[in-house]
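Only one protein chain is missing from this complex, and each of the others stays in its spot.
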Amino acid sequence: MKDIYRGTLVRLSDDSPELLAKAFARWDRDTEQHRLADSDPAQLWSEKKIKEFQEKRAETNSKSFRFSIHTLDEDKLIGGVGLWISSWTHAETWLGISIGERDYWGRGYGTDAMRLAVQYAFLELGLRRVSLGLHAYNERALKSYQKVGFKLEGRMRGEGLRDGVRYDSLWMGILREEWLALMETK
Amino acid sequence: MKDIFKGQLVRLSAMDYEEFGRAYATWNRDSELMRLMDSGASVLHSAKAGKDFFEKMVEKNSPEHHFFSIRALEDNRLLGDINLDVVNNWLGRNAFVGIVIGNRADWSKGYGTDAMNLILRFAFTEINLHRVTLTVFEYNPRAIRSYEKAGFRHEGRIRGALLRDGKRWDMFFMGILRDEWISLNQ
Partner (left out) sequence: MLDIQTQLFEAQDVRFGPIDHEAHPEIESKWTHDAEFMRLLDLKPARPLSPAMVKKQYEAVEKEMDEDKNLFYFTIRARADDRLIGKALIEWVDWTNGNGFVRLGIGDGEYRRKGYGSQALSMLLRYAFGELNLYRVTAVVPAYNEGGLRLFQKFGFVEEIRRRQALNRDGQFWDLISFGLLNTEWREQVKA
């Protein structure tokens, strides 16, 4: 049995609501980070409120699996990745990731975390499909997800509006057999 | 898309807890029925207690529990109930099935077998399980034959699990896999 939490640059973990709240409160103030990761309006919640959100989330929810991303060398918390089961019946999950620490952008940390999350979905949850969406303007993410093996499945026209400019969202998916084939070639 | 709730003799229907509470209060009084289906001591519940019990179960509306009442196609009368309980939070895609035909006048008429076929179709083509499991008591040969006919295989026995009328009896485990069911139903 593999250690499915350990990658080459990062490991998947969990942190206390206090610790997460501190990190999120700081990262939220970087609106470029927020606008790359999220489609809801950028907001500045207090640490106290974020801690409440995290405590609520930590209560067992059989359909969502969220992990903190820690660097292997310094054990530094750099972001989070989550799986939200859209349907156990259809064995599909949504995947979302954000790297809050901008020093770790474009260096392979996010891609490593994505690989671990996809592996978890297929090897631990036994799912068939992983889906995700991203803003069309997030080119770094698109490259990263393609590297992991996600295939582009569509584009939603004008799904977002920021600073008066309409932008599309892109949608990608990877099937279990595609991922297994990729693993084999490694 | 098939209508998977209709069989040849019976149909699967929603559970009306008032109706069920009343029916169970009558069926309870047949201790042979109770001893065939339940490992706990036979108890005589009132119609109200039955109603409250079923109401609580149905209200939860959990995706892990699927309850159906079994109704005769000819005259729509309530024959019993059948249910699926997904275990282990979906990871193994395994569920336990339980069935009751309440009135002994309705036994050995094929109602149970028809209902079991419907629930297996539901299990394998609507919620996409990998296997269905059941337990049955050694002293219930009628049920064991019916399950064998539906495709269940013997997988093991818990020795001496039941003590009734001063004698020890085994509890059998039976199971059917998705591929097995598909071959049988080609």
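A and B label the chains in the order they appear, each numbered from 1.
In this text, contacts are C-beta pairs under 8 Å (C-beta built on N, C-alpha and C of every residue); 3 or more make two chains touch, one makes a residue touch a chain.
None of the values given here were measured: they were computed from a predicted structure.
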item	value
Touching partners, among the displayed chains, of the absent chain	A, B
Residue of A:40, A:59 or A:163 in touch with the missing chain, whole complex considered	A:40
Absent-chain contact - pick from B:30, B:85, B:126 or B:170	B:126
Touch residues of chain B, complete complex, unshown partner	1-6, 11-17, 58-59, 61, 63, 66, 68, 122, 124-128, 182
In chain A, positions touching the absent partner	39-41, 87, 89-92, 128-129, 131, 151, 153-161, 166, 171, 173, 175
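Note that only the chains that are shown with their structure count from here on.
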item	value
Centre-of-Cα separation between chain B and chain A, whole angstrom	41
Complex contacts: residues of chain A adjacent to chain B	62, 88-91, 124-126
Residues of chain B that touch chain A when the two form their complex	63, 89-93, 126-128
